[in-house]
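What you see is the complex with one protein chain gone and the rest in place.
Going in written order, the chains are labelled A, B and C, and every chain counts its residues from 1.
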Amino acid sequence: MSREHQTQPTAGTVCLRVQDLTVTLAETGEAIVKGISFELQAGKVFALVGESGSGKSVTSLAAMRLLPDALRISGGSVEVSGQDLFGLSEARMQEVRGRRVAMIFQNAMSALNPVQTVGRQVAETLRLHTRLRGAALRERVVSLFQEVGIPDPEQRFDFFPHQLSGGQQQRVMIAMALACEPDVLIADEPTTALDVTIQLQVLNLIRELTRSRQLAVLLITHDMGVVKNTADDVAVMYRGELIERASVEDFFHNPKQAYSRRLIDALPDLTHFREAATDSPLLELEDVKVWFPIRRGLLQRVVDHTRAVDGVSLAIGRGETYALVGESGSGKSTLGRAVLNLEPIAGGEIRFQGETIGGLGRGAMLPYRKQIQVIFQNPFSSMNPRMTVGDIIAEGMISLGLALSPEERKARIQRLLERVQLAAEHAHRYPHEFSGGQLQRIAIARALAVNPELIICDEPTSALDVSIRAEVLDLLAELQREFGVSYLFITHDLSIVPGLAHKVGVMQRGKLVEQGTAEQILTAPEHPYTRALLAAVPRI
Amino acid sequence: MKPVILWSDALIFLLVISLALFFWRLRRDPQTRERWAEVFSSRLGMVAFTVIAAYIMVALLDSLHFRRALENPESLATEEVFYDNKVTSVFDVLTGGMGERFERTYSAPFALLSFEKENIKDADGRDIRDFPPLRHAGQHLSHPDERAADILGKSVRALLWGLLLCALVITPQWLLLRGSRFPWLASWTTQAVILCSAVWMVSLSRHYHILGTDQGGADVLFQSLKGIRTGVLLGTLATLVMLPIAVTLGVMAGYFKGWVDDVVQYLYTTLSSIPGILLIAASVLLFQVYIDLNPDFFAVGMEKADAKFIALCFILGVTSWSTLCRLIRAETLKISQLGYVQAAHAFGVSHTRILGRHVLPNVVHIILITFVLDFSALVLAEAVLSYIGVGVDPSMGSWGNMINGARSELSREPTIWWTLTGAFFFMFVLVLAANLFSDLVRDAFDPRTSLRRASA
Amino acid sequence: MFAYIVRRLIYAIPILVGVNLLTFTLFFVVNSPDDMAASQLGDKYVTPEAIENWKQKNGYDKPLFLNPDAAGVAQITDTIFFDKSVRLFAFDFGRSESGRDITTDVATRMWPSLAVALPTFLVGIGVNICVALMVVMFRGTRLDRGAVFVFVALMSISYLFYIIGGQFLVAKTWRLVPISGFHTEGQVWKFLILPVLVGVVAGIGAGARWYRTLFLEEANQDYVRTARAKGCSELSILFRHILPNALIPILTGVVVLIPSLFMGSLLIESFFGIPGLGSYMLDAINSQDFAIVRSMVFIGSILYIIGLLLTDISYTWADPRVRLS
Partner (left out) sequence: MLSRLAAPRTRAALLLIGATLLAGCTDGPWNNPNPDSPPGLVTYQSVMTPLPPKHLDPALSYAADESLFLMQIYEPPMGYHYLKRPYELLPLGVEDFPEITYINAEGEIIDPQAEDVAYSVYELTVRADARYQPHPAFALDDRGAPRYLFKDASESRPYRQISDFPELGSRPVAANDYVYAIKRLADPFNASPMLGFMAQYIVGMEDFSARLKDVPRDGWVNLDDYRMDGLEVVDDRTFRITIKGRYPQFSYWLAMHFFSPIAPEVDRFFHNPGFLDRNLTLDWWPVGSGPFMMVKNDPNSEIVLERNPNFREDYFPTEGAPGDAEQGLLEDAGKRLPLIDRAVFRLEKEVLSLWTKFLQGYYDRSGESHGNTNRVFDQAFVVGPNGVELGAELASHGITVSPDVKPAIYYYGFNMRDPVLGGYTEERRKLRRALQIAFDTEEYLKIFYKGNGIPAQSPIPPGIPGFVEGEAGINPYVYDWVDGAPKRKSIEHAKQLLTEAGYPNGRDARTGEPLKIFIDVQSQAISSTSMNWMDRAFGRIGVQVEYRPADWNRTREKLLTGNTQIFSHGWLADYPDPENFLFLLYGPESPLICNCDGANNASYERPEYDDLFRQMRVLPAGEERDALVARMVDLYREDAVWLYGFYPKDIYLNNPWVHNNKRHGISKNTLKYVRIDDDLRERKREEWNQPVIWPLYAMSALLVALLLPGIIAYRRRLRATARQ
């Protein structure tokens, strides 16, 4: 492509226009994206919203002609500054990518080449599209790093991706995308894998750059909070079609489609909280510690410990939900496992109904297993793919000796399934036939099967789409009312807390930095970390 | 007739039965079924499977052994029936005595005359030195020039018979499987090719030596066919033998961790650090000595050869179990971190139950992949071992022994190429089919590859 | 890192002891000292005295594992096992049953083995990578499927056929190179061409196929998409992104083999008459020379353990993400 003179586009210019884009499966011809059209304007962020499988990522990849072999562009056009990208030869397309249209991807860690220094990776883009070489090249990269807010850019140049934090990796991605000053930036879920506090920073950066560089940004996300905070215009994609387009203001105040409405409703309502239910404690943790040994040296002696949980005390009442909030690596899941006696505790005490259960042996723990149950994060891996749903639910009943005859068991499974809004005949199916939300409901049924007093919910909704998430949470709340069970609800997402928890504890680096009633924490946080977490929560 | 059940016969039938049971049970498991469906939905998979099935059929037929009853001479008063020392298999009978038509020594494929000159008497009764006619080739021809036409004619007739047989075999399948989503046509075509060539081989071998004869005058085609049983059995039994050890140890190491893991790791590191070929050689010699020292254990020579063969399978299995054990240990480690095992712990499910219901069924795919992958490697290994002199018993037909015996024949002028060719062809087809099939099985069952496809 | 290496080496000791115990037991059941003596003394006129003599001379007149006649520690040390095996740890391999010093033999025979194995190894990797890269460039096309089929077909041919075929065609029919042999005076390479060629060609099927899978695995990684989004050409993606990443598993997969290159190849060496360790082993097996086999097993185990260690080290070298501890 000949090098055109690049002028700073003025706000409102249409930089990229997608028309009737259709993408089909190469093998079956089934349409994944069904003739969608939209356009991006300079200086504006256009958000494409949808749940997983809605075709939003495919749309972005198709625009760059980066579809995997299994997918095929079967119609429509993508124009950049009036030039039809689909009509270009592959060789010329290579000059468009990175130069005029740049892209950033969801998981920066895997999207960066692990064996190249980040500096070189950014420099490669420049090398491909400009004449910069040598020291000038390095200088340019460093200044880019500076622009996207990477500390010590000189040194970071020679870092490998894994040596940077998640936020910094995403910044490198952005620097790479912006290196050749493209007109259009496509950001495919740029913040999904990041912790909430970082998420906000990255989004702000994109927002700033859009303004300062007059970029046309296509932001692809499933998170309505992100949309609300960042985008100018919104389009909702559902099963390969654009069902609604509007400006952000209009969209949030007046969504036209029921589906859009559901998405918006998933945003937290920070005005309603649940009151503390009871004060008779069911589970009490006192200064619980879980340490993992660090071995070093010739003899592999234990020289130190990783303090995954370092002195946590809390209490959960009967029929109460305690939300344990923290970012990844804060030790909240480990704590959950310690309560389940799946992880030995290094100190402190765990009392259940007043009895010490911390450090009990396998046999001694057995009676309590009935009363403490668990729901795991990933519904797909938490069920044996080779067992039927009925067997999965029955397993606990059998091994914990809930002396039931096969008929009774069958009836109970049926009841449970129906209770979690599934059909009785689902008992004969296998896990892979269900969706994530359904599986999580089965997991709930499995936990309920042994009549527990306490269920430890380890991020039960984080793998689910927003709309489904709400259903599962509602079910949990309903069941709590019905059976009076308590939940220890482990989550990284503060936004689901309000309608769910009675009490909230915030964990950071193995310590409980703050705890209190949901209202206290969400309206009047004391600890700065809690405040930072809260700041990242989108609000209506 | 008195059936003879050799150890390897028993084992192979046991294997077939257990495999059948296994698949019958798995039938209920939709995930596995889906994966198998994936394997069979490719035409290549169908063809490869049909070829392998044909080989296995031959191996099974060749594993039905019996001893013929000897006719008692009339003078003998006793009613007791005595049996021939020679063990015959159903396959031998089906080939129509292909293995019983011996020449004196080498002869080329489809030759009418021996490969070597001999003193013979000519029409006038004078001694001359010439290539003598073969005993079992072209006897029905009145003139050697008719040979080409005769072969062609017989081939056409054989082909017609073959097609008739195909019709018999394939029609019921067609009626049964019409409208199935699998590419059965590929399988039927392969079956047709195999059946036709089988009919062709059997019928032509009555009049000619299709692949010539070897030094001792034995039919090379027959020997190559007899090699099938050895190859197939070695490929399957060796893995079968090692399975229990490898699976038990691997699962225990991965599940219990701690000292159990240390011991198992020590065991397989030690074993795998020994150069395999030395270990195999040493163990084979060991078994040989044992068998030599206890000749009374085995009534018939064939049983002795068979015992050696089983021993070889066992040794090959034991020396290669470490790879499988390592894989299973790694997989078990991974599985025991998974939600469902954790959940089982939370439900207080006992160790044995967790191992049996959660861990084992989920490592089966590794066993399966190893099984098919090792199969071809083992068939190939047999040839190499025979070269080193620690292969199967020389009295047992095997491709390795054929190659080993025929190596020097290449240096003959004119070259004797047919023994090598026979062994090469039958071995190549089996190994190729097995390799292709194992590729498909791995693609279908290896979570890594299926993940890759899902992401694409 | 240093501590890691030392620790790994210490772990190696029980493994080597186990290896020794195993081979020792195996070989003594196969071949009692009496047998060894008989086969070493030749066929005619072997008297019991001669056998006793031989055993005494070669140190096989002691008990195998435990000497009840000796006192204290000597109960264990004054046995054939201790005598013959423990010395290995000091790299004193003793002498073969035919009386030659094994250490000297191993030291001289190592080089011819290496002369064949190393070029085969290096050229093999190079060729396989080239072929695999080319195939990967056309992934998903008919070219790719055809190539994979050819690889599988090449894999399905017994190694023996490659050797026999190579010798028959290249050396016998075409007379391009000597059919076998090896000597260091003059042009060594003349003898290496054919074995290396055979070794490389025989390895293409399995090697290129394996590398292809590795490359494909990398080609489906996210960073490749990133590179493409940057505007990289297909070739530079292949060479600058996929190759360096795929080299990690390739490297670590083959590094474990490097030490065992010293052991040479049993088949290649005996067919091509290369006086390396491979043919040494084969001869030892055929003549049941226990001393040599034991030494070779020991060396093989050590090389394997070194290979494992090198693998770990090569990981840190090739992959910046990995650190040893």
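Note that in this section a residue touches a chain if its C-beta (ideal position, glycine included) is under 8 Å from a C-beta of that chain, and two chains touch if they have at least 3 such contacts.
From a predicted model like this one, the values you see are computed outputs, not experimental measurements.
Every shown chain touched by the omitted chain in the complete complex is listed here: A, B, C. Of the options B:Arg104, B:Lys257 or B:His351, the residue whose C-beta touches the omitted chain is B:Arg104. Of C:Lys62, C:Lys84 or C:Arg109, it is C:Arg109 that touches the chain left out of the display. When the full complex is taken into account, the listed residue touching the unshown chain is C:Phe191, out of C:Phe121, C:Phe191, C:Tyr223 or C:Phe262. The residue from B:Leu134, B:Leu285 or B:Val359 that touches the chain not shown here is B:Leu285. The hidden chain makes contact, of the residues B:Ile5, B:Leu19, B:Ala37 or B:Leu70, with B:Leu70.
Interface residues of chain C with the unshown chain, by the touch rule above, are 31, 35, 38-50, 53-54, 57, 95, 98-101, 103-105, 108-109, 112, 130, 134, 137-138, 141, 143, 164, 167-183, 185-187, 190-191, 233-235, 270-273, 275, 279-280, 283, 287. Where chain A meets the omitted chain, the residues involved are 65, 73-74, 85-91. Although one chain is hidden here, its contacts on chain B can still be listed: residues 70, 72-73, 75-76, 78, 80, 82, 84-86, 102, 104-105, 116-119, 129, 214-218, 285, 288-289, 292-293, 295, 300-301, 304, 389, 393-397, 401, 405, 407-413.
We adopt the following convention: only the chains that are shown with their structure count from here on.
Centres computed as Cα averages put chain A at a distance of 52 Å from chain B. Centre-to-centre separation of chain A and chain C, using mean CA positions: 49 Å.
Distance between chain B and chain C, defined via averaged C-alpha coordinates, is recorded as 28 Å.
Residues of chain B in contact with at least two other chains: 455-456. Chain A has residues 68-69 in contact with two or more other chains. Listed in rising order, the residues of chain B touching chain C in the complex are 266, 269-275, 277-279, 281-283, 285-286, 289, 376, 380, 383-384, 387-390, 403, 407, 410-411, 420, 424, 427-428, 431-432, 434-436, 439, 448, 452, 455-456. Chain contact summary for the complex, chain B toward chain A: residues 29-32, 338-340, 342-350, 353, 357-358, 361-362, 455-456. Remark: chain A residues 61, 64, 66, 68-69, 91, 94-99, 102-103, 105, 107, 110-116, 124-125, 128-129, 160, 162, 173, 176, 296-298, 300 touch chain C in the complex.
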